[in-house]
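Notes for the one structure printed next.
Here the complex is missing a single protein chain, while all its other protein chains stay put.
Here the chain labels run A, B and C in written order, and each chain numbers its own residues starting at 1.
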Amino acid sequence: MAKSLPRLIEFPVIVINFKTYIESLGNGGMKIAKEAERVSNETGVCVCVAPQFTDLKSIANAVSIPVFAQHVDPYPPGSYTGSISVEALKDAGAVGSILNHSEKKLQLTSIFTAVKMLKDAGLLSLVCADDVEPAMAIAALNPTMLAIEPPELIGTGIPVSKAKPEIISESVRRIRSINREVKILCGAGITRGDDVYRAIELGSDGVLLASGVVKAKDPGAVIREMAEAILSFR
Amino acid sequence: MAKSLPRLIEFPVIVINFKTYIESLGNGGMKIAKEAERVSNETGVCVCVAPQFTDLKSIANAVSIPVFAQHVDPYPPGSYTGSISVEALKDAGAVGSILNHSEKKLQLTSIFTAVKMLKDAGLLSLVCADDVEPAMAIAALNPTMLAIEPPELIGTGIPVSKAKPEIISESVRRIRSINREVKILCGAGITRGDDVYRAIELGSDGVLLASGVVKAKDPGAVIREMAEAILSFR
Amino acid sequence: MAKSLPRLIEFPVIVINFKTYIESLGNGGMKIAKEAERVSNETGVCVCVAPQFTDLKSIANAVSIPVFAQHVDPYPPGSYTGSISVEALKDAGAVGSILNHSEKKLQLTSIFTAVKMLKDAGLLSLVCADDVEPAMAIAALNPTMLAIEPPELIGTGIPVSKAKPEIISESVRRIRSINREVKILCGAGITRGDDVYRAIELGSDGVLLASGVVKAKDPGAVIREMAEAILSFR
Partner (left out) sequence: MAKSLPRLIEFPVIVINFKTYIESLGNGGMKIAKEAERVSNETGVCVCVAPQFTDLKSIANAVSIPVFAQHVDPYPPGSYTGSISVEALKDAGAVGSILNHSEKKLQLTSIFTAVKMLKDAGLLSLVCADDVEPAMAIAALNPTMLAIEPPELIGTGIPVSKAKPEIISESVRRIRSINREVKILCGAGITRGDDVYRAIELGSDGVLLASGVVKAKDPGAVIREMAEAILSFR
């Protein structure tokens, strides 16, 4: 790859997971990706998207922002019917993959292998954790980024901006005790610009979110509000 | 969908599974799909392809032959990061999906649900079985097609054309005792036109194959040889 | 095995799944098994229990009624750390195993293999299905028994005795269209003697239940009520 990967993502970063929502499928997904690209171009804030597999190539070809897959299988190309290889992501124009999302949990060994295969292919990894200790474990695998979803925020509806500050800052501190270099995203409780501001202020390097943007009436407006929260740190 | 599905596939049929081979990825996959389309157009024999997920949309848009996915998850659109929905297949232009390939084995309940979800969406199902009794079980779920890989042929290197005739004919007979309507493909031991001829002669409605075409020096020539074997029955 | 298997289970049968409830663990489980044995001896109705794995051997050694495992892995003895082999069940004194419970769903191929391995070892299989079509598929695999949990009853709280009769009778009819010999248990909506009566009356060969007995204040009384419902058919 000609592009220098370390510069591919600039932090703090916003990563939008399209999941398999009907709103983010096909044309809907292309529209959100284009909005994300526009906000990124206008604000200079790095915004990434993770489209559905069948849209990966068309969206990666259509936008200049970094495009991630939502998952990749830890197998080489070959007799793996129904799997998705690192090579397929690269061929499609993705810069990397989310791994171990709480909706697509992986064996520890598979996370390790997939992170290594992505790295060997010059691609990035963004590994999710649903608690602090698993996040520390993931940090030991040295992925490009990890996203922590603090259990105090998932499903409770408590936004980061209203949560106890130590939930984020203490998580970041413990993860950094394992790996000082890994980039840490906040992956739960993010729906507004305030949440992004707070997540960054408390030490994280960005946010991973989904429905807050995909299900919004005006996804572009939400992305802009979040990008502006990041701009306020410059 | 405007097209009448029953007419979408004409039997005997050739289905080419691209697996995740490097030879069938991206441009390589497009080339094989175009060859399959050319042979189909020139011979009138129905040839289907099952590309890798990231190529599904571009190939379905580029060719007029039926395009299958290699797998689909039995979940509705929603919070299913890293999954592939029936809606995504339809949006990408696929006519259906392979299910339960021996490299992507599914829970019985998932096969049942996926077959139903595909049918409800107007799409086709091609369910694989690795022995006669599982094939009979699948027949009870009433998919569009099922592909049986007789254990006497998988991995033994024995081609259908050299195998004992009763391996195919007896399998077909037992499967039909459960479901007289289901279309039965032969899914192992197929590498040459002779194998296709024999499979059809012994009562199957077509073949499912992968490396025999994808890894061939001249995939188009192999597809043509197989299509001509089918033509000899007209 | 010296005992004749066909006579091991007499129909209609009551099978009590201990799950991993705390009430059915260790001494608790032994007590329920002893109650089941007492009712069986006093009424002549066949009552089976499926204890937790760690209690399988001690309970099988302590009671004369048939004891099932709740699951068995489809692997031969060998390098399968953490698995449970058919040989281990036999050594422990179990007469067979439940398979594919909705809380332990299996790949179709694994159900097929496990049913075959149990049969080859002279043991019985009781395969669960969560809808009519999967039950028909299972019938094609020819297990000793299958238990159907009609979706109209699971989780809805509707007991069999209050449900539309055709939910059971129509299921039984469709399953028998695939396999006339297989024994069919009703596996949902069973909490009282009335439910057992109704399930048998509508054509099933017995019941599979769990919390209705295990969580009861007086498990022995519930088992007796159910056994008496079966007696009324003699």
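Convention: a contact is a pair of C-beta atoms (placed from the backbone, for glycine too) under 8 Å apart; a residue touches a chain by one contact, two chains touch by 3 or more.
Here the structure is a predicted model, which means the values were calculated and not measured.
Peer 1: The chain left out touches which of the shown chains?
Peer 2: A, C
Peer 1: Quick one: say which of C:17, C:125, C:144 or C:191 touches the chain that got left out.
Peer 2: Of the candidates C:17, C:125, C:144 or C:191, C:17 is in touch with the missing chain.
Peer 1: Using the document's definition of touch, tell me which of A:106, A:148 or A:172 contacts the absent chain.
Peer 2: A:106
Peer 1: Would you indicate which residue among A:123, A:138, A:182 or A:196 is in contact with the undisplayed chain?
Peer 2: Of these options, the touching residue for the absent chain is A:138.
Peer 1: Give the residue, chosen from C:103, C:166 or C:218, that touches the chain omitted from the document.
Peer 2: For the chain that is not drawn, the touching residue is C:103.
Peer 1: Which positions on chain A touch the chain that was left off?
Peer 2: Touch set of chain A with respect to the missing chain: 100, 102, 105-112, 116, 129-131, 133-134, 136-142, 178.
Peer 1: If the hidden chain were put back, which residues of chain C would touch it?
Peer 2: Against the missing chain, chain C presents residues 17, 19-22, 25-26, 52-58, 70-71, 75, 77-85, 87-89, 91-92, 98, 101-104, 210-211.
Going forward, only the chains that are shown with their structure count from here on.
Peer 1: Steps needed, at minimum, to get from chain A to chain C via touching chains?
Peer 2: Contact-graph shortest path, chain A to chain C, evaluates to 2.
Peer 1: So chain B and chain C: same face meeting same face, with over half the numbers shared, or different?
Peer 2: Same-residue interface.
Peer 1: Can you give the whole-Å distance between the Cα centres of chain A and chain C?
Peer 2: 46
Peer 1: Calculate how many whole Å lie between the centre of chain B and the centre of chain C, each centre taken as the average of the chain's C-alpha atoms.
Peer 2: The answer is 37 Å.
Peer 1: What residues in chain A touch two or more of the other chains?
Peer 2: none
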